[in-house]
Structure formats: C-alpha cells, structure tokens
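Just below is one structure, and these are the notes that go with it.
Just one protein chain is left out here, and the rest sit where they should.
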Amino acid sequence: MIEFKDVGLVYPNGTEGLKKINVTINDGEFVVIVGLSGAGKSTFIRSINRLVTPTSGSLLVDNEDILKYRGSDMRKLRTKTGMIFQNYNLVKRSNVLKNVLAGRLGHTSTLRSIFNLHKKEDVGLAYESLQRVNIAEKIYNRADELSGGQQQRVSIARVLTQQPKYILADEPVASLDPPTSHQVMTYLKKINKEDNITTIVNLHFIDMAMEYADRIIGMRAGEVVFDGPVSEVSESTFEEIYGRSIREDDLRGGADES
Amino acid sequence: MKHYSLPPKPKNSAFKKIRNIGITILVVAMYVWTFLSINIDWGRAIERAANNFSRVIPRLFSPDWAATSDVAMSMLETVFIAFAGSLMAAVIAVPLAFLAARNMMGGVIASTIGKWILSAVRAFPDIILAILFVVAVGPNAFAGVLAIAIGSTGMLGKMFSEIIESIDMNVVEAMEASGANKLQILFYGVLPQITPEFLSYAIYRFEVDIRASSILGIVGAGGIGTMIIFASSNRNWNEMGTILLAIIIVVTIIDFASARIRRKIV
Partner (left out) sequence: MTNENNSVTTKKVPSIYPAKTKIQVTVIFFVVLGIYLFSMTWTQQQMVGGFSGAFQNVFQVIEKFFPPNTAVISAIWGPMVETIQMAIIATTVAAILTVPLALLAAQNVTTFKPLYYITRTFLNLLRTIPDLVLAVIFVGLFGIGLFPGILALIIFSLGILAKLISETIESVDMNPLEAMRASGGNVLQVIWYALIPQVLPQFTSLVLYVFEINIRASVVLGLVGAGGIGLILNQQLGFYNYPNAMMIIILIFVVVIVIEYISTKIREALL
C-alpha cells in the first residue's frame, strides 16, 4: 500500500512540484495519472521510488515512511518498485539479455554483478520475462537494433525480472505510435492482473487512460484535482483536470487497429 | 523454488570466435613478452630514490626566486619560438591541406600524395626535428622555430584538409553554376566556410607548441629547455622549481586565453 500524507515538494529553484498530496493506493490497483505536462505527474511517480525527494509530509510504502530512507533502505525500496520510462532507458550498446538482467541488480551482490556471475535462476527468470512480452527471439540482439515498441517491451521484461511489488510507468507510450502504444499498455495491464502488481502509469492520453485504468487520478499544477474510479469519469472531468476543453491531440486513438 | 528454463546459448559465428581468441592471444602474448624482457633495475632505482628524495622534492617546491628574471627571459623566448613556429606552420599547412583534401585539387593521386607528405612529416617527433635543425643552423632559437614550424605543419595540414573535406559542396556547385571561376569560388565559397575553424586549430596548435618549445632547449634549440638541462646537470633543483613554475603558469595562461579566443571565433 502506498500512502501520500500531506506530501509537498519544492524544487531548489523555488517551483512547487507537489502541493499537499493526500492519496492512498491499494495493492493490486491499476492507477492512471493524467494531467498536462508540468502538472506534477512525473514528480508524483518519482517520489514513490525516491528518484526525487519530497520536502514535506510523509510517504508511506507498506507502512514505512520512505522519506526517512537512506542508502541501503533506499535500494531495498527501489528493488521492490520497478520503473518504466518514456525513452525506455536501455543501454543501447548492450544486448537485450544483459539489459534485462540489469533488473536483478538490486537482488545481486556487487561482486557477482561485476564479474557477470548471474545466478542460473536469474538468467532463467530474465528469459521467461522476455517470453512473456514476446520478444525472446531478440535475446542476443543489441538494444539499439530494436524498434521503439520492442525496446519498451524489453524494458517491461527488465521490470518483470526485478519481481517488484509496484510498477511505476512514466509516460511509457509517449514515444510510440498508436498500435504499439496499445500493445505496451495491454502488457502492463496483463502483468497487473496476472502477478497482482500494483501499477501506476502516467499518461496524457485521455482515451488510453479510460481504456486501461481501474482508477484515475487527475493532477493540475502540483495538486490532485480528481481521484476516482473510471466509472465516475466523464469528458467534463477531463476538462476540469486540463483546465480547458479536450482537443484532438489529447487522444491517442487507434484502439481498433491493434 | 520455481524452475526456469534457460535461454538458448548465443550463436556466435566461427569467424567471430576465432577472431576473439586470436585477439586475446595477441594481447596476452604482448604483455608476457613486455614484462618478461623489460629490464628495470628496481634495486638501484629504489636506492637512488631513497638517497635523492630529500634532495630533490623539497627543493622543487622552494623555487629559487633569484633566478626569476633569467627564467622569465627564457620563457619569453619559448613563447616567441612557439609563436613564430605556429604561424609559419599555419601558413605552410594551407596549400598542403588543399592538396591533400579529396574535394579540392581534384584527383585522388594529388590527395594521396598530399596525405603521405603530411603523415610523413607528422611521424617525426618535434625534438628529433630540432636535432636536425640544430645541426643545420646551429644551436639557437631559430632551430627551434624551424622544428616547431615543420612539426606543426604535419598536424595542422591534416586537420585543415579534414575541415576542407567536410565543407558544404552545394555552395561551391551553386557558384560554379553561376559562372564563377576557380579563384572566385575559393574566396567566396570555400574560404568563408573554413576560416573560423582554420584559425581555431592554428590557435590550438599554438597551445601545443608552447609545451613542445619549452623542451627544445634540451637539444640546444633555445628557450627554457636550455635552462632545464643546466639546472638538471648542476643538480640545481631550486632553479628547476622556478622553471617548472614558469612553465605551469605560462602554459595555463595561454591555454585559458586560447580557449577563450577559440570559443569566440567558432
């Protein structure tokens, strides 16, 4: 369970990233966070694994305040929260298997990882993860030989190999075309259901949020302005979140093509 | 614990395998050969170091201020050698670069000859050139100027020719189409594209040449190197400290100034 209690974040240059956030995310939920760019979605998600550190309030993950974490506690937290990025963040010159095995770093001792002595079950797990996202045949290809959608699937496999309790996805489809976007979201949703991993996804496409989310959190200017199940959401909800009427480019489209 | 199936082993081609093994054997052999046959007299080095340490190191760090004016004059000469040498090189390098650039003189033969001349010149370390010129024009600063000039020509010519090869040839084509002759194309189409980078590299080469010219005196080609040789044969480590300080200060100032100017040009 993740609980935001009065969480606020002020960047060193004075801009307020988060303002008094109060949100509770239950285990197994599939939450989509929507809002315009700059609304604080990314800051919200990165607070959970402490890639950014909120400056006030308390953030409880499994009933422990992670804002007090240092060093090894923080690595333990990051080991149980997997993250997926907009630009896939793969090491382009390394092969797919090595990129996926990087997901095990938190579970592996420094010595073992430096001498490439991966445990057999780790390699097996990596292979199985790649099979789950249907990209096992590219196992020895270099990451930069893959298309964007394939790279994002590799990064999902990396997260799967990490065996996390939570998955954070920061704009996972923003660099992809509509059919691949749906493919990636489908995989995320499938993993959420099959493995019961709590998943939090940042999106700015309204139609995709509606299609995949169990629950939607709307953010504007660092504040949560909407929080509720998909069934309560209508077009006017989005107009309120975005502070303007809905436009063509707020929609990804292409749901039927995939 | 759950049992996972392992992925298939990577299929490397036989060629790749043999190549990798070959490279490994070559590298290992090189190191074995090097470390087995090199003959370092550790005992003597350590013994000497133990004896000399207190005589050399503390004195290096307490410069002889009385030598300041002599050192300053020598250092000034070093700067003059580097300046004259670099400028000469920058001028000589231009025609050679045009000869060596594939897209200029036309003809692969001209370009190949030009490239060969430039790499041949570059293969001589500056100080070897200085030895030759000292024998030719006598042990003085001008031998240093010539050594720097020839040494820098090789490197500058190569850089210049690469710049010329990277210019936008469309401009040249447009001018040809509008009926301009070769010289007009050179002045209106080519030179504007290359001048800033040429200047930048020439100034950068001046930085390198300051370092190079500060040691030419070791073979008698003038500058502060002459003082280095005297200080070392007289074991005058205080004076060596002053010299070292002078080199560090001048090189740092010139590096800084040069970086500034180059940023402005490009």
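Lettered A and B in written order, each chain numbered from 1.
By definition in this document, a contact is a pair of C-beta atoms (placed from the backbone, for glycine too) under 8 Å apart; a residue touches a chain by one contact, two chains touch by 3 or more.
Please read these numbers as outputs of a predicted model, since none were measured by experiment.
The hidden chain makes contact, of the residues B:D64, B:E77, B:E197 or B:E239, with B:E77. For the options B:I18, B:A45 or B:A257, the residue in contact with the chain missing from this view is B:A45.
Against the chain not displayed here, chain B makes contact via residues 30-31, 33-35, 37-42, 44-45, 48-49, 52-53, 56-57, 60, 77, 80-81, 83-84, 87, 119-120, 123-125, 127-128, 131-132, 135-138, 140-142, 144-145, 211-212, 214-215, 218-219, 222, 225, 228-229, 232, 235, 237, 240, 243-244, 247-248, 251-252, 255. Annotation for chain A: contacts to the undisplayed chain at residues 49, 51, 75-83, 85, 87-94, 98, 102-103, 105-108, 110, 113-114, 155, 158-159, 162, 168.
Following the convention adopted for this analysis, only the chains that are shown with their structure count from here on.
Our note on geometry: chain A versus chain B, Cα centroid distance of 50 Å, whole angstroms. By the touch criterion stated above, chain A contacts chain B in their complex at residues 97, 120-121, 123-128, 130, 136, 139-140.
Within the complex, the chain B residues that touch chain A are 1-8, 10-11.
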